[in-house]
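Before I ask anything, here is the structure I am working with.
Here the complex is missing one protein chain, while the rest keep their positions.
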Amino acid sequence: MPTSAPNAMVEPLLKISGLSAGYGKIGVLNGIDLTVGAGEIVALLGPNGAGKSTLLKAISGLLPRTGTVIFGGRDMSKAGPREAVNAGLVHVVEGHRVFTQLSVHDNIMLAGYGMRGAELAARVEEALAFFPEIAEKRNDRAVTLSGGQQQMLAVAQGLVRKPRLLMLDEPSAGLSPVLVDRVLAAAAQLRDAGTAVLLVEQLIEKALKLADRVYALARGSIVLEARTNEDDLPNRLEHAYFGQDVSAPLAS
Amino acid sequence: MTDTAASAPARAGATSWLGKLEGKLSWILLGLAGLALPLLDDNYIGVIAQRAYIYWILSAGLNLVVGYAGQIAIGWVSMLTLGAYTTAALAAGRVGTEWHPYLALAAGGVMGAVFGVIVGLPALRLRTFYFAMTTLGFATIVTQVALAWKDVTGGGVGTPGPTFPWPFEPGWGFYYFCFILAALATWMTANIGSSRYGRALVAIRDTEVAAEASGIAKPKLLMMVFLLAGALGGVAGGLFASLQSYITPDAFTFEMSVLFFIAILIGGRGSILGPVLGTIILTALPEFAAPLVQWSTFLYAVLLLAIVLLVPGGIADMLDFKNRRPLTQHREIVPRTELLKRALDRTDGKHSIVLKDIALHFGGVRAIDGLDLEIRSGEVHGLIGPNGSGKTTTLNVISGYYKPKTGTMKLDGADMPFDQPHARASYRIARTFQTPRIVGAASVLENVMIGGTVHGQATFTEAMLSLPRNRRDEKLLRQAAMQALATVGLESLADVRADRLQHSELRFIEIARALMLRPAFLMLDEPAAGLSTEEIKRLGALIKAISREGAGVLLVEHHADLIFDICDRVTVLNLGKELAAGTPAEIRAHREVVSAYLGA
Partner (left out) sequence: MLQSIISYGLAVGAVYALIGITYNVMFSASRVFSFTAGMLGMLGGVLGALFINKWGMNAVLGFVLVLGCGAVLGLVTEILTVRPVLKSIEQHLYVLSTLAFALMIQQVTAIEYGTEAYPFPVLIPIDANSMLGIVDQKFWLPVLACIVTIAGLEFLYRRTLIGRAFLAIAEDSYAARALGLPETRLRLASYALAGIIGTLAGFTGAQMLLAFIGNQAILNFYGFVPVALGGMGSNRGAVIGGLALGIFQQAANFLVGGIFAAVAVFAVFIVVLLLRPEGLAGSAAARRV
C-alpha cells in the first residue's frame, strides 16, 4: 500500500460541498461533499448508476450544478469546463472519446489549445513520452488506434496542460490487464510529480492499490469515505454497494 | 371512481366542463360572426373574410401536419398553387374540355391530396431540416413549372380563375361557400385532433419511440394526414383562384407559406382555436394598417423569430390558465394494487418469451454475445450487470428496435419478428424507458390514453366525421386510462399537463400507459432511477403485484436491493453474456457476481 499520502489537510486542492446535479428533471447527485488534497490519489467507487461520472462532469462544469466547488483556493462554482482546464483541473471523460479523424499528434495538440507554440510542442512530446506505443503512431489518424490505444491517447491529452488535478473516468474500460496497469502506472507517476488524481474505476482492487483515499458513492450520495490502508475495507465496500447500510454513512 | 379519491377528480371534472363551455362558446361566437358578416354589406370586408376563410382551409390541414404531427412543412403554399392551377386550367378548358367549376374544384382537391402524399413521403424517413427543405424545394419547383408550362398555366401572363355558378356565385354566395368549407375543415380537423389519431400524432411529434412502443404505425397515420392536408390545400387553391379571378405565379409567394406557418405557431401547437384566430388576425392586420403592408412579411418574420425564441407554446399556452394554478406540494404516489385485477387479464393463461443465442454488434463492439433468456408469465425477471453489459440492448431487441445478427426469439413457441417495434403492442408486450418518454404538452390522462391506441376500432375517416364508433372508442379509452391512473395512484393529476409533474410521477405514468395494453409482458428499464427510498418500495410492490396478476415482467435495474426484494429470477449480464442466473439468493451468494460488481 502506498503511504505517501499528504498528512496535513490544511487547504485541500479541491473542496466541494453541497454539490447537486442531474439531467433535466432527474436529480442524480444530492449534496455531495468531497475533498482531494494536493498530490493525492483519490478513488471514487460505487455501483453502476450511482452517479460517479455525473459527479466528475459536475466538478468540471460539463453539467450544470448547484453547490460550491473550490479549486486551488478559488471559487469555481460558476466556472465552465474551459475555466476549469485553464485553472489546472482536467477531466478525461469516459469512453476514450478522441477525435478519430485527426492524427494522434493533433489530438494531443488540441488539448493544449491556446498555449504558445514552442511550449505546446514540448508539452506534447512530454505527454507522448508516457505512452511509447502511441508515440510511434503519432502521425496516424486516431481511428486506426485500438480501443486501448485510444484510451492512452485520451489520458495523454489530459497530461498536456500539466494539471494540478487530473480526473480520470474509467480509464481501464475496454483495456487488457497489461494496458490497465500501464495507464494506472501513469497515474502513479503523475502523483510522484505532484499531480493529484481523482479516479473513477470499476476495477476496485487495482484502484485501492493505487489510491491513498477512497470514496464510495451510491444513489447519488457519498456512503463511505476511508483511507485505503484501513482494515475491513472490502467488506464495508460490499455493504455500501449492495445497499444494506446505505442510510448510515460509514465514518472515516 | 371510488370515494377515496373523489374530491380531486370532481374538481378536475368541474374545470373541464367549464373548459368545454368556454371552448364551445368561442366557436359559437365565431360562427355567428361569420354568418352575420354579410349584414354589414361591405364588399371590402367580405373579400378580406373570404381570403381568411381560404387561408384557414389550407391552414386547418397544415395545422395537423405542423401543430399536431410536428412536421416542419414550410412550403405548403405549393398545395395552394397546385389546387389553383388545376381548378383554373380545367375550368377554362386549357386541358381537354371545359370542366364544370365545382368538378374542377374537386379535381384541385384530388391533385392536392396526391401531391400532399408525395411531398409528405420523405417525412417518414427524414428529420426536420431535410423535410423542411423538401417542401421548400417543392414549392420552388412548382413555381418554376408554373412559369415554364405556358400551355396550361399561361406562364408569367397567367390564366383566369374559375367563376362558380349558383348557388355560390361571386359575391356573398361565394362568401358562404368559403365559410361553409372553412367550418367543415375546422370541424373535421378538430375531430381528428381530439381523437386517438390526434393524440397519436402528438405522440409521434414529441416522443416517437414511445409512440411506436404503444403500437402507433407512423407511416400510415402520417400519410392519412398528408393526404387530408394536401386535399384541403388543393381546395383552398381552387377557391383562391376564383377569388383572385386571375392568377399568375407571382400570386403564390413563399411569404404566404410563412403566413400559414406563423398563424399556426402563434396559435399554439396542438390547438385548433388558436391557429384559427392566428389566421384571421394575420390576414386582416395588413388590411387595416395600410402603412404596414410593405413591411408585413418582415413583421411576420420578426414575429416568427420572437415566437420561436420567446414563447414556443404560442397563444394557446399563454391562455392556458388552468395549468398555471399551483399543484399541491408534497404529493404522494400511492398505488392501489387491488385495482390491477381489472386492469390486467389474469385468465388468459401462461405465456413465455424465449431468446436463444442472441448476438448483436454495434460497429466492432459486441453489445450482446450469445444470450439466452426466458421471460414467463407471473414472474419478475431481473436483469442486472455493469454499464454496457447489454441490459437495455436486450430490452431493445425484444421490443424490436435492434435486429440481432444471430439467434431466435419466440413468443409462446412461435417466431417473433426482430424488427417492427410498433407491432409489439399487438403481441401485448409493453415497456417503459430509461428516461421517461412522455408528451409534456398533453394532459396526464391523454398520455395514458396513448397507451391504448391499438384498442381503438374507428377508422381515420370515422374519427374525422365523429361517427358513433369513434365516440365509443373515446369513452372506453378514457375509462380504462382513469382506471390505470387510479391503479398507479395518480388519478388526481389526470387533467394536469404532464410536463408539470415530478420525475418520479412520470415514471409511474409510464407504467400506467403500459398497463393500457393489458400487457402479457411488461419490460421496465430502470424504473427506480431517481426515485426516493419510499417510492422505490411502493414501486416494488406494484411491480410484484403486476406479475402476480399474470404478467411476465422483465426488470432492468441498478438498485440491487430492489432486484433482490421482488425478483423471482435474476440474470446477471457481463460483456453481453450471461454471467449467472438463478434465484436472488443464489445470485447474492455468487462470488463472480459480487466481483463483477466489485471488480475484484
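As written, the chains take the letters A and B, and residue 1 is the first residue of each chain.
Note that in this section a residue touches a chain if its C-beta (ideal position, glycine included) is under 8 Å from a C-beta of that chain, and two chains touch if they have at least 3 such contacts.
All values reported here derive from a predicted model rather than from experimental measurement.
Of the chains on view, those touched by the hidden chain across the whole complex are A, B.
Interface note: of B:L126, B:A541 or B:L575, the residue touching the hidden chain in the full complex is B:L126.
Touch with the chain that is not drawn comes from one residue among A:L45, A:V98 or A:M152, which is A:V98. For the chain missing from the display, the contacting residue among B:L304, B:A423 or B:L467 is B:L304, taking the whole complex into account. Listed by residue number, the positions of subunit B touching the unshown chain are 72, 74, 121-122, 125-130, 132-134, 136-141, 144-145, 148-149, 209, 254-255, 258, 261, 265, 294-295, 297-298, 300-302, 304-305, 308-309, 312, 362, 392, 396, 401-402. By the touch definition given at the top, subunit A reaches the unshown chain through residues 60, 62, 81-82, 84-86, 90-93, 97-102, 106, 109-111, 113-114, 157, 161.
Here, only the chains that are shown with their structure count from here on.
Subunit A and subunit B have centres, each the mean of its CA atoms, that are 43 Å apart. Contact residues of subunit A toward subunit B in the complex are 22-28, 47-50, 173, 201-207, 219, 234, 237-238, 241-244. Partner subunit A is touched in their complex by these residues of subunit B: 386-388, 435, 502-503, 506, 526, 529-530, 558-561, 588, 594, 597-600.
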